[in-house]
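Of the protein chains in this complex, all but one are displayed in their positions.
Going by the order they are written in, the chains are A, B and C; count residues from 1 in each one.
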Amino acid sequence: MPVQTSLETLTLDEALQMISAARKKAEDLKVPSNIAVVDAGGNLLAFERMNGAWLGSIQIAQDKAYTARAFDMSTKELAKLSGPDGPLFGIHTQPNIVIFAGGIPVKRGDQVVGAIGSSGGTVDQDQKIAEAGVHGLR
Amino acid sequence: MPVQTSLETLTLDEALQMISAARKKAEDLKVPSNIAVVDAGGNLLAFERMNGAWLGSIQIAQDKAYTARAFDMSTKELAKLSGPDGPLFGIHTQPNIVIFAGGIPVKRGDQVVGAIGSSGGTVDQDQKIAEAGVHGLR
Amino acid sequence: MPVQTSLETLTLDEALQMISAARKKAEDLKVPSNIAVVDAGGNLLAFERMNGAWLGSIQIAQDKAYTARAFDMSTKELAKLSGPDGPLFGIHTQPNIVIFAGGIPVKRGDQVVGAIGSSGGTVDQDQKIAEAGVHGLR
Partner (left out) sequence: MPVQTSLETLTLDEALQMISAARKKAEDLKVPSNIAVVDAGGNLLAFERMNGAWLGSIQIAQDKAYTARAFDMSTKELAKLSGPDGPLFGIHTQPNIVIFAGGIPVKRGDQVVGAIGSSGGTVDQDQKIAEAGVHGLR
């Protein structure tokens, strides 16, 4: 494995592009959402809570983004591994790890450079909103 | 979605009306209970522990009220979504989120203005006591 | 030392009497306050947040009551011992221990049966409000 001497990472501008696109999707779906983006280090870059979004999802949106970067897979994929019969059953009791769909890692080339998390609707809606965020990255 | 520049919220007097009605129900059921009310911001407004109520339920009653406001649904509904096959499986590992029945949001018009949480009996009893609290609001 | 086989303790009714008297004093002083009462075990019995009281004082009021019972002295006395030159310097870094005036233990005979804590004004105001609460005990 080659040694990495740098972390490719999202910038704040990119994070805001993503949140803007995700928010537009959330407005289309009429789902007030909390949307967060973390960088390659898993640390919060930007966050927005839409009018009327659940208070309980403020932390969850951030945790979804963190989780997606922490395991370099979407929280939707992670959820599949975390059921009672899955190999990762119980992982959600780790601090800041959540297993609800709506957290997606973002790649540049083959490196994960950060992640987005959305929370406020059903997990299907959250997933769509997060996907819109990833696609909003120019 | 219309932008809210103010949050309708419960007052202390309303919180005390609710706790009084809930406590009366708890006395009828002979269930020593912890009863809490939070405002629209999810912050504690009032709390009472009846004689003999479980110490372990002091925090749970508060968490039920917070959870009901945090997701604008009763903890009973949330519980249904949080089983091993539910879309919100694992949500109870978030700080201050509980999935035991007995937490109910309170509305004024179509806005959630706070919530009540009761803990100390079975979840069915807790639910009935919290419901009595909501109905006690004049 | 005689062995205690019972804890003399405040009841919920007594806690509500105290909070009611303290709240009246706070209204007279025009200081929106958070007021808490703990029992002989140091556990929360009752709490009220007046309209407009500081959010940051919700926990502090509870901590004042707990601290006053935890050391069986007023937080005002404890504060004197906790300055940079005092024997208890640094005690406030213990969980739930605060050294602001406004927490007062309550006695029945020579036993501490609980405590009241008030927070929301200056420490002098908080102290007066807590004192009014103690005097309100019938």
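In this text, contacts are C-beta pairs under 8 Å (C-beta built on N, C-alpha and C of every residue); 3 or more make two chains touch, one makes a residue touch a chain.
Only a predicted model underlies this, so the values are computations on that prediction, with no experimental measurement involved.
When the omitted chain is restored, the residue from B:Asn43, B:Gln59 or B:Asn96 that touches it is B:Asn43.
Touch with the hidden chain on the side of chain A covers residues 11-12, 15-16, 39, 41, 43-51, 55, 58.
Mapped onto chain B, contacts with the missing chain fall at residues 3-9, 11, 13, 39-43, 108. Chain C residues in contact with the hidden partner, per the touch definition given at the top, are 27, 30, 32, 50-52, 54-57, 59-60, 63, 82-84, 92-93, 98-100, 122-123.
Note that only the chains that are shown with their structure count from here on.
Judged by the touch criterion defined above, the protein chains link up one after another in an open path, with no loop closing it.
Of all the chains shown, the one with its CA centroid nearest the global CA centroid is B.
Per-chain Cα centroids separate chain B from chain C by 26 Å.
For the pair chain A and chain B, the distance between mean C-alpha positions equals 29 Å. Rounded to whole angstrom units, the spacing between the C-alpha centres of chain A and chain C is 43. Annotation for chain B: residues touching 2 or more other chains are 41.
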